[in-house]
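Removed from the display is one protein chain of the complex; every other protein chain stays in position.
In this document, chain identifiers A and B correspond to the written order of the chains, with residue numbering beginning at 1 in each.
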């Protein structure tokens, strides 16, 4: 599992369903007991030589929920490279101690190389293990895209814990928004901030573009590094997405069904860029209480985090607004990663059987239960 | 669980009982199996950005005994603060991956701030988790005080593995010490060494002062930083404690029921202090084989550890004396921390039921079994 392009729409929907089933099952102690009985005979290795606390913790929680044992490598200096060992020798050695490797390395394309090594071993009928890309360097971060998609799936299910035979959130919303439909198709998605340098935007729009009748609004400062790259725009247009670019969040805030905020990544600025930013009116790319109040009632605000609390692209006062979904989004990462791992170990079928047996009110779509 | 003042006498006695029950239950494989079945559906985070190997390992063992999964954060540099993230954003994010956070940070009051954040989230009906203070900076270290109290509870139960219907340790001791009573009330407690700078002395005496008819003897060099601070003394007097100060351990060694030794914390010395220490006769504040032989048979010697093996406030030759309880004291930390965590997750009731069912010889008080 190296590229986000490996997920087609069908798999995305399947993984989202499995994630929600795992979440529901895990909400009772008996359910949790069932989950940790699924894969206790598997051992995972978290190879995180590039630090990423959130992703690491999220994967670890996912492993724990499925009862998988884990070991970790976090310090890149632990390897025997100074003794002349090749990184591929190290990885093959490490793979001999476990059943799956989740990796995040600073070396560009290293996860990809390791996956090819495993494929080669498979060709020679030798022991090999699956590899999950935990977000390598400046490359892709496919499980972040996955949790973003899963968050949107859950939000656009328009299901509430309070739903009953007499009242549902969806019916309530349709009074005010008569054309509202469930699901990701046909919605308007806003992406705001550092569109050019944020790999999460690229991975997410990549996956979203598989859906039908999509509209993407990009809001970013008019700077070659920050705005939507031309080749990226063309890809989206080729996929049939309706793409528009803006210079002020105010222009789209009331139109979007989802707003994906990002941090402006000043750590990549050149001296010249710094001059540009001195003159920039940041307020055009930042949220405020006012702007949020103009958003649709059901619109979801996402952010891949961390947010910049000095810059305040999302001020803390918005955190308790019901549209603020960025903390829920982080927690969604646990469930979707657990779903992905269960899928790779072929345990998703058992999860679905258990769910259908124990949850009388079986949901076809991602449902807010926990 | 942030301050040692959160423990009243009743809770201290309850936690001590639960700790001893956990210890007894854990002594058989079947009992251990019961314990790890209690909270396997919970995940803890050990957030120890200030290193403290003992406390960390003790909490980890406690979690393992209760079957709780854990993850850890030990490197403060892993956080996204350089990207402008606020520490509270980090903690809320981390809390979304777990069910409890045990934290020890260098940042003063950080555990307290995080606890308030969780309270705020609770007010807004948002997901939050309990926080245990694992000993923050120069502040309090409430679970150290808890393990000290538990050690004293166990010692002053005067119960032995050899107790039978014909002979008990308590009867034996009462031949020599006719007035001896069980429990913490009415005993004489000695505290020796760095009384002024040792936060463990402060936290422990704070808890002990809730008991009745208490006598505290403090022995320390006559130096403003090392001796009993005036405000601290007044607090104890206000609580009705009989407080006396001495300059030589010899004056109290035969009178105390418990002797709490501490290391002189030279790492906090100023240049001026160093001059003072050059002239100091340390032997007045250090234990020796001779002094120990003058102590009561049942008197317990405690030390929060580490001890200074160059200075030798407790020479190694005392380690095998039956009054030396400092290694047992460290191990007590496992059981009392397990008791605290079980209590926070409301599993103490199940533990008590199991204990009453499986241990025919039910103990009302802390009992030496393991």
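Just so it is clear, a contact is a pair of C-beta atoms (placed from the backbone, for glycine too) under 8 Å apart; a residue touches a chain by one contact, two chains touch by 3 or more.
Not measured: the values here are computed from a predicted model.
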Hidden partner chain, touching residue among A:8, A:30 or A:85: A:85
Chain B residues touching the omitted chain (full complex): 26, 29, 32-33, 36, 51, 53-54, 57-58, 60-61, 64, 263, 267, 305-311, 320, 327, 330-331, 334
Contact set of chain A toward the excluded chain (per top definition): 40-41, 43, 45, 69, 71, 73, 75, 77-80, 82-86, 89-90, 92-94, 96-98, 124, 126-127
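The rule we apply is simple: only the chains that are shown with their structure count from here on.
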Centroid spacing, where centroids are CA-atom means, of chain A and chain B in whole angstrom: 43
